[in-house]
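This part shows chain A:
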Amino acid sequence: MLRLAAWPLLALVLVALPHGLSFSQQEILVFLTINVLVVASYRLLTLTGEWSLGHVVIMGVGAYASALYSKKFGVWVPASMLLGAVTAALIAVLLSFPLFRMKGFYFLIGSFASGEIIRLLWKRFRDPFGGPKGLKLIEGMPDFSIGIWDFQFFEPVSYYYFAGTVVAICLWILWRIERSPVGLTFHAVHWQDRLAEACGVNLRAWRTLAFTVASGFAGLGGALLAHYIGTINPNSFDIEKMVFVLTWAIVGGTGTFYGPILGCVVLTVFNEIVLREMGFEQMRPLIYGAILIGSILFLPNGLESLVQKLVGRRRRVPGPAEIVGESAVK
Partner candidate 1 sequence: MSALLEVRDLTMRFGGLTAVDGLSFRVEQGSIHGLIGPNGAGKTTTFNMISGFYRPTSGQVLLRGEDISGLKMYEVARRGVVRTFQHSTLFAELTVLENALVGTHMPFRPNVFAAIIGWDREDRRGALARAAEALEFFGLSGYAGARAGDLSHGHQRALGLAVAYASHPDVMLLDEPFTGMNPEETRSMMALMEKLRGQGITILIVEHDMAAIMGLCDTITCMSFGRLLAEGDPEHIRNHPAVIEAYLGGTHHAA
Partner candidate 2 sequence: MLLEMKGVSAGYGRAPAIRDISISVPQGAIITIIGANGAGKTTTLRAMSGMLPLMAGEITFEGKRIDGLPASRVVAHGIAHVPEGRRVFPDMTVEENLRTGAFLRRDRDGIEADLRDVYARFPRLEERRRQRAQTLSGGEQQMLAIGRALMSKPRLLLMDEPSMGLAPVIVEEIARIIEEIHARGLSVVLVEQNAELALELADHAYVLETGNCALQGPARELHDNEHVRAAYLGI
């Protein structure tokens, strides 16, 4: 009964949320919404056990692509966002050929290197990427109205509703994937790749699948960002941003679906309330670095493990058996 009520209640809170906030806080809320999508897609990538340092650059690919489609070819913005996501996914497929010949360290360094190459290409080629200054005056979402409510998307509240809806749908899809046999196969690839291969799993194909899907959602996140802030440049997607994503994921804990989201929300709130209010905002990288190290050393399973301790549930990986509903095994 409580569970049934929980979702509508959460939705209500999320809808009401921006109205109690200041303008700048509403803007932060938009960024937070987008970041939730990025970090949740990052978790899908880590399901197969590989940690990429190129995820934020892939997000940038979605941002650049979507901005260029709307700018150069006049594509309707929502469509260009989708195309941006598809482009990011396609770039990921291309990158997977070199990258998935590597594992562990080499994958990490390889993903970092490919990300750097992409960023350098943006920097080097003024046409079409705008060089170091990047792209400006990116088209915003076209306004529209449904009866009583006018959506003007330069306003953070409107954009928050739009982005929130998109992100909610994406999270639902990510959740469906993870709790399906597909998700189980990802876990299998992670925990014992050789045994998985002996079960007929084409490791390369499945790693590529996770990487591609994750990259598509990250690209969509980038597109959502680009059309809101209206200007992007190569440094919007540098290693510092990647460290933020890593920190959210690790602080939250990558063992569960909600862990990274939790990490993202908690650290963003911490950042806004504690750091900004106390005037430590420019110490943010330092504090994030310290938090990152601290959580690896002292909280290896992330915040989620604290939550689970509180709720008193054991860490577990969800399986498809629960989705079918009835267990065939008594």
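Candidate entries met the following condition: all candidates are chains of the complex that A comes from, given by their letters.
Everything below uses one rule, namely that a residue touches a chain if its C-beta (ideal position, glycine included) is under 8 Å from a C-beta of that chain, and two chains touch if they have at least 3 such contacts; residues count from 1.
Please read these numbers as outputs of a predicted model, since none were measured by experiment.
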Touch assignment for chain A within the complex, options 1 or 2: 1
Sites on chain A touched by candidate 1 in the complex: 173, 176-177, 180-182, 184-185, 187-188, 191-192, 194-203, 209, 213, 317, 319-321, 323-324, 327-330
